[in-house]
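For this depiction, one protein chain was excluded, whereas all remaining protein chains were kept in their positions.
In this document, chain identifiers A, B and C correspond to the written order of the chains, with residue numbering beginning at 1 in each.
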Amino acid sequence: MDFSLSDEQAMLKESVVQYIDKSYGFEQRMQVVASSAPYSAEKWAEFADLGWLSLPFSTDDDGFDGGAVELMLIMQELGRGLVIEPYLAAVVLAGGCIKRSGNVALRKLLLPAIMSGESVPALAYAERGSRYTLNHVGVTAVADGEDFVINGEKFVVLNGGTADQIVLSARTSGATTDDDGITLFCVCADVAGIERQGFVTVDGAHAANITFDNVRIGKADAVSEIGLGLGILEAAILDATLAVSAEAVGIMEALTTKTIEYTRNRQQFGVPLSSFQALQHRMVDMFMELEQSRSLLLRAAIMLDEDSPDAAAAVASLKYYVGTAGRKLGEEAVQLHGGMGVSNEVDIAHLFKRITVIDTLFGNSDYQLHRYIQSS
Amino acid sequence: MDFSLSDEQAMLKESVVQYIDKSYGFEQRMQVVASSAPYSAEKWAEFADLGWLSLPFSTDDDGFDGGAVELMLIMQELGRGLVIEPYLAAVVLAGGCIKRSGNVALRKLLLPAIMSGESVPALAYAERGSRYTLNHVGVTAVADGEDFVINGEKFVVLNGGTADQIVLSARTSGATTDDDGITLFCVCADVAGIERQGFVTVDGAHAANITFDNVRIGKADAVSEIGLGLGILEAAILDATLAVSAEAVGIMEALTTKTIEYTRNRQQFGVPLSSFQALQHRMVDMFMELEQSRSLLLRAAIMLDEDSPDAAAAVASLKYYVGTAGRKLGEEAVQLHGGMGVSNEVDIAHLFKRITVIDTLFGNSDYQLHRYIQSS
Amino acid sequence: MNVNFSPEELVFQDEVRAFFAEEYPQDILEGRRKSMLASRDIYIRGQQALHTKGWAGINWPVEYGGTGWSVTQKYIFFNEFAAADCPTIIPFGLGMVGPVIYTYGTEEQKEKFLPDILSSSVWWCQGYSEPGAGSDLASLKTRADLDGDEYVINGTKTWTTLAQHADWIFILARTNSDVARKQEGISFLLVKMDAPGITVTPIYTLDGDHEINQVFFDNVRIPADQLIGEEGKGWTYGKFLLTHERANIAGVALSKQRLRKLKKKLASYEQQGQAPADVESFRRKMAEVEIQLSALEYTELRTLASVSTGKAPGPESSILKIKGTEMQQAIDNLFFELSAYGALPNLRAQYEAGYDGDIVDDDGSSLTALRYFNFRKASIYGGSNEIQKNIIAKAVLRI
Partner (left out) sequence: MNVNFSPEELVFQDEVRAFFAEEYPQDILEGRRKSMLASRDIYIRGQQALHTKGWAGINWPVEYGGTGWSVTQKYIFFNEFAAADCPTIIPFGLGMVGPVIYTYGTEEQKEKFLPDILSSSVWWCQGYSEPGAGSDLASLKTRADLDGDEYVINGTKTWTTLAQHADWIFILARTNSDVARKQEGISFLLVKMDAPGITVTPIYTLDGDHEINQVFFDNVRIPADQLIGEEGKGWTYGKFLLTHERANIAGVALSKQRLRKLKKKLASYEQQGQAPADVESFRRKMAEVEIQLSALEYTELRTLASVSTGKAPGPESSILKIKGTEMQQAIDNLFFELSAYGALPNLRAQYEAGYDGDIVDDDGSSLTALRYFNFRKASIYGGSNEIQKNIIAKAVLRI
């Protein structure tokens, strides 16, 4: 057993920490959120320069071959800094499907553009009524000669409004919730028949509902083998679940630190808020939940990297835990900030909103506990 | 809507309060618990004199015709005073079955003896493996001419070790968990074939497992109609569930009051424990749970008395609540008493044990929530 | 003891039901059922409909134009009010300053202010909290200095709900700094919002809504007869106001209605095959809230019953605030959970009156996160739940 970071990992961590502390201020972030742009293209280019966009891709694809531990390290800091750029959507979700593709030509075409920051794709998997189940795929892809014709709607596609490429799950055979018969495709967002209804999400990010109306696509655009896409999708979502959990831990860290700091400085009844024992004990509870979450994160990341048969259960337990404890911690942080906590001007409110949204992504804590029980 | 007590109810309450405060000290109680006797015969005689043993019986049977509100009033105080005498077992459970019997001769025979304190019966309904379901009856009563022959075992019969009469549920037809085919009988505890293995329960009361080995009994001893006993049993258990919930509320009151008093008097770090805000807020939580429990108790009692179709759901929700909140409150009381809380010398420990046991009686909070959902 | 309604009460219940089904503006109710957000106009029209019926002063004595209703009548009214999906009654006039004026005001003040409050022709807001004085309200710094027959007011109020709509504000201000206890120098004043020197600036809450404000007072002059009662007694009146408005403070009727809607939403999700994976666990959580609400309803009724026998609502009624807001928030959370990805789009605009773009979300899911966010305030305002616990500890448990 060894819990120490390798030199490369320590360097990666250090560089992300420094970038977030020095170059990613809350006010700049809020300017982007207030603008019509979904994120800062400038920041995205910096991420590319820093190599972050290449992190999870294999050295065969000219990536840095980062695993779950590296993903954990970067996402924790993106969480702490409330980074609005679509790292999750483009790199972890869409990139995570593409990198697992056996379609070498497609990989060679798409991955370099993602790593350079030129392409910022999205993954469309959820549907109205699918909740969190990945095999619920009602969008159809019907073979027509060498082509497939896609029809249907995808729901709340993160970064879906401005993505240049859309990876989507479509049903090439079987019934709506069959495991078999799901194929992943990658389509250019501007092809005929795609309509995107973009919107802002409640945490200030951007997403879209996307309808496909007789969208024609070639076999060469299949990311997975025909009918066998669920495995790739599940693997990408597992990574993404770890990623948002790590992001949540970063947010929990920020919420805890900022709450302690606020109560130290805020005077009430002539003394600092932090001198009230009832509040102290609640902050200790926050701290303990943070530490327990860190532990489960570490555990899940290592198990994923070791390809442990319990990795899926470990990720489910992690996501369950950060869902429950993270949201509670967010509520406590807001409560202890009093009126300040519910003002949109203050970072606490945005950290709280993001950690709430994270609970919903890829299945909330209730769902994850259910999965954990089924898988253990 | 009217939440005020009638004059008779107010008098009843006052008399029980006074008795508990003046005549039922903790030390006397503990002497009885330490002795080999299951309870004090002297106290029991006093209960009879005070009319408590006649409370729930109809005026036709020379009782006082008390309803759920009266039962609530008396049980709250018995809880507060940690009364060890088997009021629940003899009067509410066994008496509650007998009073609903259509067998007038049996009623006229048994009830006067119960009301005078001469007979102290028990109700045997649970079995190994029945958990809390009343229709799980494996004890058989097979018709043999004018008689029934009883075989099988009843489990954890409260007051079962010394009861003179045993009311029991037995199966006269059908499969082990059928609703139909259950008959209630009343047998003399000393007839041939009954063996009782008595023991002390973890809260200091007495109970027994009772085996029936070819116990022969006459048709005249049937409390219910043949095969139709479940309804009576359910009604008696519903009353009893209200009764122990009221007892729990009395215990919660005592736990809260005593904890506040203890923390006021106990000095730590040079100041009273009660001056620590973290502990104050926890005591406020105790108080709030007590008040919420009181409310649900009142609601269930009134609904039972009004024969509301929602009465069973109201009792289930009450029992669920006092189970959850009561046990939490007990744990908090022990915790705030520190080392004193886990010493067998101190009343807190016994209040805590009793409220823990109450959660188990007639179905714990988990079971009651399940029932509530099914009945609403 | 009984909880059945008397024949007279049943007649009253029918009357209330008929009123909401027929007389009350139906367009308002329909809008609310579609989860539309309420505008200033909607609030006012709703309250004026009540006034027309004579039901605006729910807790007011008959002599001041109130209903004089019994506890049971109020209970019936609020249940029907919530079941009809009425927009909330803005409390600052009818629930707060009105009772202060008829209790402590002069005859002139009563004549001048009460009719407009009852008829909702004047919108009031409340100036208590300050940037440096939230839970520790008594440390407020806004000053009102007597200058001839005028008070000159300087300071900043914050957290002022819907001040942007308000015609008048009631404030607590310091009229005397030279006192032993900081509570003693505080007075209760009425200020017209168009007085020179008042500036209102919005504070956006975390859900993006403009509901609260800062109100700046820069040498604002008001006639001295806009002081309520005695100078320096403002703290007493302010506390009266906070402990007086207990009817419906727990919001039980509204929470019950929302729970009914939640159950409907779950049933419809189940029909469409999109119930939570562990639907029984969700049902247990709903049942737990429902039971807490049943308890709270009776805790409130017990409190009101005791008030109706002449006792003042005691500090134990802080329970109503704590548990009531906890239940509101628990229900918010269940709506959010049930909505899954549907909660993520921030589609406030499309629910506003006059919106005619595409409807992205047709079952109200997209408002669940926003409401959940917004109502985190419930455990903070009106004396935070921590302050309520301090009150119970001190005044009830005496520790």
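Descriptive notes on the structure:
Going forward, contacts are C-beta pairs under 8 Å (C-beta built on N, C-alpha and C of every residue); 3 or more make two chains touch, one makes a residue touch a chain.
As the structure is a prediction and not an experimental result, all values here were calculated from the model.
Across the whole complex, the hidden chain's contacts among the shown chains comprise A, B, C. In the complete complex, the residue from B:A41, B:V104, B:V202 or B:A220 that touches the missing chain is B:V202. Listed residues B:L279, B:L298 or B:A314: the one in touch with the omitted chain is B:L279. Checked against the full complex, the candidates B:G51, B:P112 or B:G338 give a single residue touching the omitted chain, namely B:G338. Against the chain not shown here, subunit C presents residues 278, 280-281, 284.
On the side of subunit B, touch with the chain left out of the figure occurs at residues 126, 128-133, 155-156, 197, 199-203, 207, 209, 267-270, 278-279, 331, 334-335, 338-339, 341-345, 349-350, 352-353, 356-357, 360, 364, 366-367, 369-371.
For subunit A, the residues touching the absent chain in the complete assembly are 1-6, 9, 69, 260, 263-264, 274-275, 277, 280-281, 283-285, 287-288, 291-296, 298-299, 301-303, 305-306, 314, 317, 320-321, 369, 372-373, 376.
Definition applied: only the chains that are shown with their structure count from here on.
Averaged C-alpha coordinates put the centre of subunit A at 38 Å from the centre of subunit C.
Work out the mean CA point of subunit B and of subunit C, and you get 43 Å between them.
Here the spacing of subunit A and subunit B, counted between their Cα centres, is 54 Å. Contact of a single residue of subunit C with at least two other chains is seen at positions 386, 389.
Chain contacts: subunit B has residues 277, 280-281 touching two or more partner chains.
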